[in-house]
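Attaching a single structure in structure tokens format; questions to follow.
Here the complex is missing one protein chain, while the rest keep their positions.
Letters A, B and C mark the chains as written, and numbering starts fresh at 1 in each.
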Amino acid sequence: MSEKEIKNLEEIFEARIARDEKIEPKDWMPEKYRKTHIRQMSQHAHSEIVGMLPEGNWITRAPSLRRKAALLAKVQDEAGHGLYLYSACETLGITRDELYEQLHTGKAKYSSIFNYPTVTWADMGAIGWLVDGAAIINQVPLCNTSFGPYARAMVRVCKEESFHQRQGFEIMLTLSKGSEEQIAMAQDALNRWWWPSLMMLGPTDAESVHTEQSMKWKLKRKSNDELRQQFIDQTVPQADLLGLTVPDPDLKFNEATGHYDFGEIDWDEFWQVVKGHGPCNKERMNARVNAWDNGEWVRDAAMAHAEKKEKKKLKKVS
Amino acid sequence: MSEKEIKNLEEIFEARIARDEKIEPKDWMPEKYRKTHIRQMSQHAHSEIVGMLPEGNWITRAPSLRRKAALLAKVQDEAGHGLYLYSACETLGITRDELYEQLHTGKAKYSSIFNYPTVTWADMGAIGWLVDGAAIINQVPLCNTSFGPYARAMVRVCKEESFHQRQGFEIMLTLSKGSEEQIAMAQDALNRWWWPSLMMLGPTDAESVHTEQSMKWKLKRKSNDELRQQFIDQTVPQADLLGLTVPDPDLKFNEATGHYDFGEIDWDEFWQVVKGHGPCNKERMNARVNAWDNGEWVRDAAMAHAEKKEKKKLKKVS
Amino acid sequence: RGNLYNYILGIADNSLILAQRLGELCGHGPNLETDIALTNISLDLLGQTRSYYQYAAKVEGAGKSEDDIAFLRLEREYKNILLVEQPNTHFGYVMARQFLFDIYHLMMMKELQKSKDETLRAVANKGIKEVSYHKRFSSDWIKRLGDGTEESHGKMQEAIDDLWRYTNEMFQMTAADTEMAEAGIGVDVSKFKEAYYKEVSEVLKEATLTVPESKYFAKGGKEGIHTEHMGYILADLQYMQKTFPNMTW
Partner (left out) sequence: RGNLYNYILGIADNSLILAQRLGELCGHGPNLETDIALTNISLDLLGQTRSYYQYAAKVEGAGKSEDDIAFLRLEREYKNILLVEQPNTHFGYVMARQFLFDIYHLMMMKELQKSKDETLRAVANKGIKEVSYHKRFSSDWIKRLGDGTEESHGKMQEAIDDLWRYTNEMFQMTAADTEMAEAGIGVDVSKFKEAYYKEVSEVLKEATLTVPESKYFAKGGKEGIHTEHMGYILADLQYMQKTFPNMTW
């Protein structure tokens, strides 16, 4: 194709996005669009499956059968999200094995919130309430993103996430109405998860790359700082409702702006965790790599068996 | 050597034993004497190290710091017994590696009592009281056995075993003076360990092999049935003291004989366990083999390091 | 009433402990699809467990909750068979354990559908579809791994050989089992022992695996004498309820 022809295609492509048309896998798309989507969607998929681990840590110790079942179901949902996000990636011409390879070698990132340990049962509440809450704020706009498979996956993900978020809040509510120990446990979880949750919404706009292009492709509709403000404005009243104290002495409602002012985020910690030096980066990655390595013989066997079956079928036919 | 010479040596040898002289590793001995001693001492050593496992199972869960320390010390003593019994074996010209090989391949036996699971904390009491109690009855006569290294090892072993036995009884005593749950736990442990402890003293005299020769060599001084009777006569009053019921409806003091009559032992169970089909035979053997296999690189490294050091020394000297 | 209570627990504890074992695996499976499927089985079993315990609590009439029954018994009071408490040594063990249980479980559930007890019948009616799925899933994997690669064949055979000794316990009748079977409430599991081994053997043969011949079997679970694994399972399972007694979660 001549440069002019490509330029022409690009213009048509951008116009389609501007008209809110969905881009489908078989449509022509700029290479950068493809790559950016693989990066973002796979990062999202990886976050779902790494995110199974901190919560998986409490399945055997959940305090009631009802909570155990709900937690199992939640972690299962995350596996499901991972599954269809990987599938959406695959429509762009990359295999799941390649994506795993990127995760296992540290080439691909995942949400760094999952590099914090789950220390008490209340963390199951805090993760649902805060982490899923922040995730939804990130993801709701993506239900209208330009790439069809991603947008459709996001509709389903958001629906389930919002269920998880309510469930997490409900765990916190139960604790905050419980015994002294339970209230302390809930407060402690809020103390530990609050700041990492704010960091989940990404670096400050000043530090953020990819933003402009992503806005155009509707991979992003609001800036990180706007999303963070939205999260805080939405979450602080919920903390009040729980009777818990947000661990930020600078937090204060600003009558003039109609928003909460808040204290400074420890970006050093953020970058340390992103770069692989958080409390559990190594544990999470080991867990994923071990699961994959220990499962190799199983996957090999499944493939060998399928081939044998196929051969038998062909023999019968011939 | 001519047959006559050998016969002569054998006569001198048997005469020495009859005179209660000790046989030492460098003394001439009949091949059968050597083999029999390797078999019995290694079996005894294996029993010590396999015996570490059922008790080791409760170290992390011991109910108090004092009991945890005592249990650790006891299991350590067993390792120590294993160590000097293996050493005694080695004086007869067999290596520890060969002895392990025999254990790991199932060629050598160990006391089948250790193929029962330790289900509750009270089992720590019952094992000390009953299992060590039965072991002592087996072993005390061996302090005067003919083979010097074995006799000397037995003096030390018996001393420690008798400490363990008292300690086990003391656990049972504490439980039997405790809460309803603790009393039930103690009774339950007695129920489960009583019959296997009786079996520990070996098959009935009618079924027992090796006996006559062993008597002559002072590897045995009383028959299995005599030892069993001694154990029962000694233990039943202790059970009474604990306020616990021996799980044998036929148990009854016989005024005429001055001994306790007792019910029939389930020899089918005994032989099933001896043949490798007890509740934990497989687990015990797996644990030993895994420890050995996983430790191979460590032992290899230690040897390689020692060789390197030796070479360096030689270099310095030359 | 005591026997009905004990009978229900005998069934329910199998589901609880197997669900717990499967729960350990969540996020650690060989791929996402098996992770999801095993979590699903765990959830089904947990659902059945809850129905059973809720009913048991009602039968006992001592004001206990499902959680009291699940979390607050001593090890010697859990009545599950030894099979379900065996560890997740590797995926072959997970599948062998599941398969050996599922074949039995479905047979038992089918019979339980005929129970004179309305609640048990209802649980069985609801559970039968789930358990049929479990059985299809685990049987398929036995075939896949047995007749897959040389390595998988070896691992699958090892697992079957190892777990075989825990199968016979399923067909032993406790006093509660016998009384409830005679009353038409419980299932006489001893009746389908032969059918069980026949069905298991067929799948194993299709999977090119050797049917173990050992005649030595383990027992004790139904009387609460468990393998040494059980204590560690319970330490985790009961952790929260024991640490924070009498609270709402």
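The working rule: contacts are C-beta pairs under 8 Å (C-beta built on N, C-alpha and C of every residue); 3 or more make two chains touch, one makes a residue touch a chain.
The model shown is predicted, which means the values in this text are computed figures rather than measured ones.
Q: In the full assembly, spell out which visible chains the left-out chain is touching.
A: A, B, C
Q: For the full complex, which residue in B:Ser162, B:Gln182 or B:Thr204 touches the chain that was left out?
A: Touching the chain that is not displayed is residue B:Gln182.
Q: Can you say which of A:Glu11, A:Asp97, A:Glu181 or A:Asp293 touches the chain missing from this structure?
A: Answer from the full complex: A:Glu181 touches the omitted chain.
Q: From the list B:Ile94, B:Ala151 or B:Ala287, which touches the chain that is not on show?
A: If we include the chain that is not displayed, B:Ala287 is the one touching it.
Q: Touch as defined at the start, partner being the missing chain; which of A:His44, A:Arg61, A:His164 or A:His305 qualifies?
A: A:Arg61
Q: Taking the full complex into account, what residues of chain A touch the chain not shown?
A: Output for chain A: 54, 57, 61, 117-120, 181, 188, 192, 272, 277, 279-280, 282-283.
Q: Would you write out the residues of chain B that touch the absent chain, in ascending order?
A: Against the missing chain, chain B presents residues 49, 52-53, 56, 59-69, 72-73, 75-76, 79-80, 82-83, 86, 121, 171, 174-175, 177-179, 181-182, 287, 290-292, 294-302, 304-305, 308.
Q: Could you list which residues of chain C touch the chain missing from the display?
A: Chain C touches the chain not shown through residues 74, 231-232, 234-236, 238-239, 242-243.
In the analysis below, only the chains that are shown with their structure count from here on.
Q: Identify the chains adjacent to both chain A and chain C in the sense defined at the top.
A: none
Q: Average the C-alpha coordinates of each chain, average all protein C-alpha coordinates together, and give the chain whose average is closest to the overall one.
A: Checking distances from each chain centre to the full centroid gives C.
Q: Count the C-beta pairs in contact for every pair of chains, then give the pair with the highest total.
A: Maximum number of inter-chain contact pairs occurs for A-C.
Q: What whole-Å value do you get for the distance between chain B and chain C if each is reduced to the mean of its CA atoms?
A: Once rounded, the distance between the two centres reads 37 Å.
Q: Just how far, in Å, is the C-alpha centre of chain B from the one of chain A?
A: Whole-Å distance between the two chain centres: 58.
Q: I need the residues of chain C touching at least two other chains; which ones are they?
A: Expected reply: no residues.
Q: Which chain B residues sit where two or more other chains touch them?
A: Not one residue in chain B touches at least two other chains.
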